[in-house]
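Remarks on the structure that follows.
For this view, one protein chain was removed and the others were kept in their places.
And now, chain A:
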Amino acid sequence: MNAIISLEDVQRSYGEPPVLACAGVTLTVERGELVAIVGPSGSGKSTLLNIIGTLDRPTGGVARIDGLAVADLDDRALSALRAHRIGFVFQQFHLAEGVTAVDNVADGLLYTGVPRAERRRRAVTALGRVGLSHRLGHRPNQLSGGERQRVAIARAVVGDPPLLLADEPTGNLDSASGAAVVELLHELNRQGTTVVVITHDVELAETLPRRISIRDGRVVDDFAEPGVAA
């Protein structure tokens, strides 16, 4: 019951006739885990992550996130869950152009009711955690791809959410910047955050203690390094 993610036969279908992007996924992720989701393109990884992040609702099965059954929650309750309990990192960063790193990160707290001065103060701290203390006033177009993704990660963790979801965070980065981002995810995980990462990169996935393989909307393999509680 303490699992941060608990999916039971979760399905997500699109269109008519229904196409199952998620065809009955059952899995549990405990607090403090670091998980990779791997699979070929179109296998349903993003669909699964959107359901875990409550951006999307399953059309079948039961999804429990942070102990709450998603089906029982209305838009306000789901939004509250995202505002306080879940951080997102996207392949395309989704930073606001023309806005400084500090203000981009501070927006991670915009919907928590924290006043702006405090948001900015905590944003400076978060940028320190991702090693960007020297880039506070830079705008996205003045930053490298790796730096932009670290700003996005800072925005995701500025509110200290227990769950961090990343959809191909290294997809747009060269290998050196990608490695730095992966190391950052490891570091956040060591500090207690549960991290779920979608990746195409097999080498990257190998470095993570648990790997869930998806194919055609189903879990085909769930491998945990020995010595890691699954």
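Just so it is clear, contacts are C-beta pairs under 8 Å (C-beta built on N, C-alpha and C of every residue); 3 or more make two chains touch, one makes a residue touch a chain; residues count from 1.
Note that in this section contacts and distances are computed from a predicted model.
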> Can you pick, from "Rieske 2Fe-2S domain-containing protein", "ABC transporter permease", "Phenylalanine--tRNA ligase beta subunit" or "Succinate dehydrogenase cytochrome b558 subunit", the UniProt protein name of the chain not displayed?
Replying inline: "ABC transporter permease"
> Which of A:8, A:107 or A:201 touches the chain that is not shown?
Replying inline: A:107
>> With the missing chain put back, one of A:55, A:136, A:180 or A:224 would touch it. Which one?
In response: A:55
> Which listed residue, A:96, A:202 or A:220, touches the chain dropped from view?
Replying inline: A:96
> In the whole complex, what residues of chain A lie against the chain that is missing from view?
Replying inline: 1, 46, 50, 53, 55-56, 75-77, 79-84, 88, 90, 92, 94, 96-98, 107-108, 110-113, 115-116, 155
